[in-house]
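Working notes, structure below.
Just one protein chain is left out here, and the rest sit where they should.
Entry: chain A
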Amino acid sequence: MLRMLSWRLCALVPSIVLLSFVVFLALHLIPGDPAVAYLSASQLPITEEAIERVTIELGLDRTVWEQYASWVSSALTMDFGTSYMTGEPVIEEFLFYFPATVELSVWAFLIVILSVIGLGSASAYYRKTWVDYSSRLFSIVGASLPSFWLGFLLLYVFSMSLGIFPSGNRGTVAHYVLPVLTLAIPYIAIYSRLFRTSLLEVEKLPWMSHARARGLSEKTIWLKFQLRHGVLALLPVLGIVMGYLLAGTFIVENIFSWPGVGRYMMNAIVQRDYPVIQFYILVIACLFLLINLIVDLLQAWLDPRQRHQKGGVKHV
């Protein structure tokens, strides 16, 4: 287990280096001159002299390799450049907006887990009854609704028409309801069906009928065998969901005026604020790597076969 952990941590380093290079290169391949973007984001007049001056100032006249090397060496001292729009260090601005996004994503994630397990279990347990059919209908509708449309729909019904929840911004618990639901519903819709299927797959595993043959109660079989194995199978998927939730708050934050990195990033894209975009992509990609690592370790820890793979319990 420890060997696996150290191996995986070492493997993260080349992944991040490669990732940073790809992100850097990708942004350089995008058409448009960063110097012009800088001037327009800083609301400065775009003249020939100004472009020339900024090109030299930003080091854009150097080769890509030189620029990358200089970016990496700054990044190693936690200096990821300054925003074209505000002139503030990117990392500081990002850290200012990030907690709001994390809050939104973590709440959505918890709702997704609970609903997926609840809805998936209910439709597997009461399969081919109205419970199962209604959950299927919910899944089809939930998965087919684009989130911008779902967000506006919820906003229109619960905020504008019924006035139950506020329409935007952050503050009380009520402010969380609509954005969290908009973020969570598509994932609940997709993964509750997946969970149902994995529960039904567990049902077919050979030790399930033996569990019945030795007279265990249905409750024990459900909780200790079926649900347990179903959740274990769901674990890798949940890691991906957490990554998507963190990276997928763009639309929701814009609809509900949520002061998070999604909205900040959206502005940065519109203004072509290269340092911000570059940093955001890098952070989200690193988060994906980290979440994947955590899920893999958790899975290995929960699966005794992996836990005892090397140097574990001796065979007698």
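Throughout what follows, contacts are C-beta pairs under 8 Å (C-beta built on N, C-alpha and C of every residue); 3 or more make two chains touch, one makes a residue touch a chain; residues count from 1.
Heads up, the rule we're going with is that contacts and distances are computed from a predicted model.
Chosen from "Lipoprotein YgaO", "Gas vesicle protein", "Acyl carrier protein" or "Nickel transport system ATP-binding protein", the protein name that UniProt gives for the omitted chain reads "Nickel transport system ATP-binding protein". Of the options A:Glu57, A:Glu88 or A:Glu218, the residue whose C-beta touches the omitted chain is A:Glu218. Residues of chain A that touch the chain left out of view are 206-207, 209-218, 220, 224-225, 228-229, 232, 302-305, 308, 313, 315-316.
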